[in-house]
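Yeah, one chain of the complex is gone here, protein chain that is, but the others are all in their spots.
== chain A ==
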């Protein structure tokens, strides 16, 4: 009896989090004691992201690979190149090729050439995310890909295409047919595209604690930055496409910029019955617990082009809280987040 009285009637935090999640997070963000700083349940400030860590090229069978960790979220991404022969393609798109080798090099620096239709019409980029690895209790194998997995794959593909990250010129495999005896002109026959590299970008969630999109995109970006495609040529005698197995002869992908995604959620405690709170909080880089409580989410993709911050994409859905001011605030945070990613990405590129 005495021992029972000495113990205050209290539960550990996990019990509160499970029973009354919204008031639990609210009590952290809006502490009753004004001296306590306003922190989230995971100890971060509302605008604070988790620091990414990257480890690249640890997979043997990939042209490029990366393992990205954001707190307790861990993602593996492997990029594999396979060959799509041009003669197999029905209704091949017309490709305007540069006439000379010299032109091809100068064109690489030119970002204006529109090659997105070439990549999209041939489906040369194939990103797929697999959540059913037991990465969290909600995603167990044995079922078809969940709605979340399907939508994530599509969002990643769409972002790859709209940011024009990959150049079609890096994926083309060229061949110059030998001069035939019939034409006596000095001009050699033009270069032709004999095949394309198709990039299979497979993403495996090893551990999921919120924010799968940012981590998956970071893993794709880092893997692509470190991808080396083998040197490939058409062998007219064997009539097959051969590759050189020497890494030194391979070619790195020249990406257009390095866009970084930042996801935010909006916490509206007033939505729950019995909670008297009209304020809302914008939480950067949410974890699983916060994602479960918030309805509205915004993903801002930014990049720096010649030192100027640019918005590459904004996705918003699920609520009505975020307006123009909030979007501006998030974009500012996203630009700050870009530098964080840039530091770790640059380290891995060396």
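We adopt the following convention: contacts are C-beta pairs under 8 Å (C-beta built on N, C-alpha and C of every residue); 3 or more make two chains touch, one makes a residue touch a chain; residues count from 1.
Following the convention adopted for this analysis, contacts and distances are computed from a predicted model.
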item: The complex's invisible chain, by UniProt name, from "Mitochondrial import receptor subunit TOM9-2", "Ubiquitin-like modifier-activating enzyme ATG7", "Exoribonuclease phosphorolytic domain-containing protein" or "HPS4 biogenesis of lysosomal organelles complex 3 subunit 2"; value: "Exoribonuclease phosphorolytic domain-containing protein"
item: Identified contact with the non-displayed chain, of A:38, A:58, A:117 or A:162; value: A:58
item: Touch with the omitted chain, as defined above, among A:127, A:259 or A:286; value: A:127
item: Contact with the hidden chain (one of A:243, A:275, A:321 or A:344); value: A:243
item: Residue of A:29, A:54, A:70 or A:135 in touch with the missing chain, whole complex considered; value: A:135
item: Interface with the unshown chain - residue positions in chain A; value: 56-63, 65, 72, 74, 76, 78, 80-85, 88-90, 122-124, 126-128, 130, 133-137, 140-142, 144-145, 150, 153-154, 157, 198, 200, 202, 204, 206-209, 230, 232, 235, 238, 240-248, 250, 288
